[in-house]
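Of the protein chains in this complex, one is absent; all others appear in place.
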């Protein structure tokens, strides 16, 4: 990244976001089928509002806000910055139309280019920290765009393809190799963001700061993610009908929601399983990692399989132990939006898919690291206020930009969420 | 209407619907801010599906359905015709996009023209009854389009104008004349659809059939609708804070919803009252009829004013008594979408605004007339199954096509609904 | 009734209420399984509060209120009289215990005896109207006690008997005779309270006042209520699985609530039908009227049977036509709390069960009669504020005191309610 200027870096991130929305029709960009999923138009505008609010208003002399009400429309959750559209109502707002949101983006981009022109690199800017945060923030929304678009299209009875093609059949793969258990030594380790030990320098979120010592017992980790074929055995063995595998609140959900398989899985009249993808309905790929499962399903599967989920400490200790091989997964840049199957030839002595493909549920609640400090002002609301009732996920997914992920990255969702690319890594 | 062919009549109705949607952007046609309000795109498609289902599939040999899943998407409530998208989820469906819905309309229109070509008039077709029902049905959805679009734009913080103009101020009018009380003689009368006594011939809904004798006591009716100026007195006298004027369930609603004025009324920081219109926010017009009120508000106002609402029998008896003057109101064709103010010169011996301007809440539940029979088959679900928990409204509104309304017309809504053009006619 | 003094009349009504609660344990008198059902202890106290508030405080000089907070606890719905326990929370209040409520009753009774001592009859008291209202009010709560106690015991998995006995089997009866259709002449009639034409003099509720002329077409009425045997045919013919018989909101309820038969009906493993009674679970009595059905079920049954429900005008016209035979039913005083089967010998030229046995759903919404006036003050909240979204029932039930019912009596419940003794009278 050293060779690109601040302006180039900014342009590259912004362009990527728009590329993701290009296959969409204006109608697709407005709807919000569930509260978790925001309309793509909202993502396009909200990320723009972030730069306008935290950079242009603060640092570009004479900057005039594009529209006085956009702050009301496109503020996500910053109480410090005033009232806003209820999150559940984002799908009821038809105006500004998509074209106006692109105009908003162009206006902000133009002024950002003006602001960034003097700097050879992001790090050279006096507001480098906030600029970097804005770029990382937009990358987070790129991932959300991929998963939210998938959800929006999935609820449509026409099961449209994001890519626009018709009747394409995505090839499935030969069976995955049996998983191997790899030993991870116990003892004292350091987790959290540590640029000196190989973490990409220049940025991490505040929730990763405070690298600290942890003690873990020796344990074994499976060298790849759980596959669709393996998970299907759990489904077919009646896993969704036996309370013994489930946490109590998970079992209540299974019954209330009628869950019988991961999100997007559909059993055809002939008994075969398909799943909804960005290419519409496709046959299940047995060698690919199972994804779109809640923490409850991950945990129930682990019980059924006689194993367990790692803590986030264990995950990071293992990941740092096996790191070099960890980078071989699928990321946003692969432009496939599907976790990659494990090749049959995968080396059983290596730990695969640690980064990319699927976020890995850990059995750790999302709590502050020792010494955690919220940023002052509105940006203090970025991470800290969510540190309750959510579980940590690690490793990124096939919708995460490669430049955005690292071993210390802490993602977090409530344990019932399924619309992200979530998967299972077993330990014992 | 005698002079136009079946095909011309069909084309005229269909064109009117599309004209109403012309000012909208694709994004506006997708959203559903509350369950009562359907996305305009859905209206466009649903009315088309009606012709396809009940006419083309039945009567045009060799007709091929445009898309096999459109019946699932665009069936409103006909259990006889299979499962469908939940009413509350109409706003989550982005595809087919607006352009495809227009293509669907064009396809069906083309085949309808083919089907209708032989007939000099609607009445000549062997399927005249269903054809007429389809046209009247589309006219009902024209009114819903006007009111649904108004609601959709009203929830948008940008308060956009349907007409697309900016900063227009709609002129208000001089004060309305004081209302006069007109005497209606009691005794036996006939209500219900009676073509022989001047009702437009050729069509009525099944719920108007069974003209029958009713006995009413003599009563007095106010010669115009209650105005904004009059209703404002009720608001300012604390009408929304005094339970004594309200039905129990109405009072609960006032408190739960925080109602303080009619829907769309907004008090400005300077204390003046504005209301949301198709031209955005506009000052209250004191001489215009109050509208967008629930039955509960109409009834509470009547109590406060020392009067009451008419029964539907009284309304029709009065309307037939004063009928000729009744037709002077505002209709869909006026293209204004706002109830018209009463001119200061209005004749106090006439009964004004009986038809058009605002639907008038009656204190009659929507129940079957004596001898009511549901149609056989799916069309039996058109009216009969709604005959519970709704109140009858009479007289049409500024969003009702003139050719669609008549003295025997029975509209019906739940007593809490406010997004239609509803108003108050007092009797005593 | 002429021969009894005001004090005797008061004592008789009050004693009857306590007799109804005598078989209950303190624990039974506290619970509220659904919002419609009030704890018996609350009924005992609320009726007492009514006399204290409207009579003793107003008319007995020097009267001291028994407890300053009982008005908060035992006011039902009178906004005029201040705030109160939420209706839904009546079952969370354990104190005052039952014994204290009886002490409250004794205290109020003692003062009421003092107040009433001078008067030879209720009518002689200067506050006769409110006194009579208090007594009728308490009789209304006697009926509610019977139905609420039944509901409370029914939700208990132990299915206890109100009477305290065990393993009693209530005998069922021979089949009822086939129903006959009796002709009712049409034309002008007067409905509403008319003491001069035989209505018991001295009392009616304000909602019956305003006797007025109505016009009805000639019609036929069935000479007895629909029986369990007849309703069972509807059940077994799949009536609960066919939307065509149902109003839309009724059909939604059937599906949401999983209704498959009237409330309290239970199908045994051997396929036979039982129902919960004050004697616990008992076999269905084929000749007895079906009861504990909603308006929706009554209407659906009528459709299935090729008939319809009467309007309240028709009901009263028919009842006045056949009145003398109408009085042969079962009332509270029969002390059976079950509608009586129709004897096989019942005279087919008479109209049976018009009064007593079951409240008969009419297809009339509960609206004000012409000229209806609310009483001034708090008692104006007694009836008028409920005149929306409820349906009129006529004729009283096996839980109605005989001295409380008359031909003009208008009871009212929401169309989904089933815990009262509601039944079906067909007309055509």
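For clarity, chains are labelled A, B and C in written order, and residue numbers in each chain start from 1.
By definition in this document, contacts are C-beta pairs under 8 Å (C-beta built on N, C-alpha and C of every residue); 3 or more make two chains touch, one makes a residue touch a chain.
Given the structure is predicted, the values throughout are model-derived calculations rather than measurements.
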Task = Please identify which of the visible chains the hidden chain touches across the whole complex.
result = A, C
Chain not shown: contacting residue from A:165, A:196, A:217 or A:270 = A:217
Ask   = Out of C:7, C:98 or C:340, which is the one that touches the chain we can't see?
value = C:98
Key: Option from C:29, C:207 or C:291 whose C-beta touches the chain left out   = C:29
Key: Per the touch definition above, residue among C:155, C:257 or C:272 touching the missing chain   = C:155
Query = Tell me, which residues in chain C touch the chain that this view leaves out?
reply = 25-33, 41, 69, 72-73, 85, 89, 91-98, 152-153, 155-158, 160
Inquiry  = Touching the absent chain: which residues on chain A qualify?
reply    = 77, 79-80, 188, 212-215, 217, 243-244, 246-251, 295-296, 308, 311, 363-365, 367-368, 370, 380, 385-389, 415
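Everything that follows uses one rule, which is that only the chains that are shown with their structure count from here on.
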Inquiry  = Between 0 and 180 degrees and rounded to the nearest 5, what angle rotates chain A's CA atoms onto those of chain C?
reply    = 180
Query = Among the chains, which has its CA centre at the largest distance from chain C's?
reply = A
Query = chain B to chain C: how many Å between their CA centres?
reply = 39
Query = With chain centres defined as C-alpha means, what is the inter-centre distance between chain A and chain C in Å?
reply = 60
Task = Between chain A and chain B, tell me the centre distance in angstrom, where each centre is the average of that chain's C-alpha atoms.
result = 47
Remark   = Where chain B touches two or more other chains at once, the residues are none
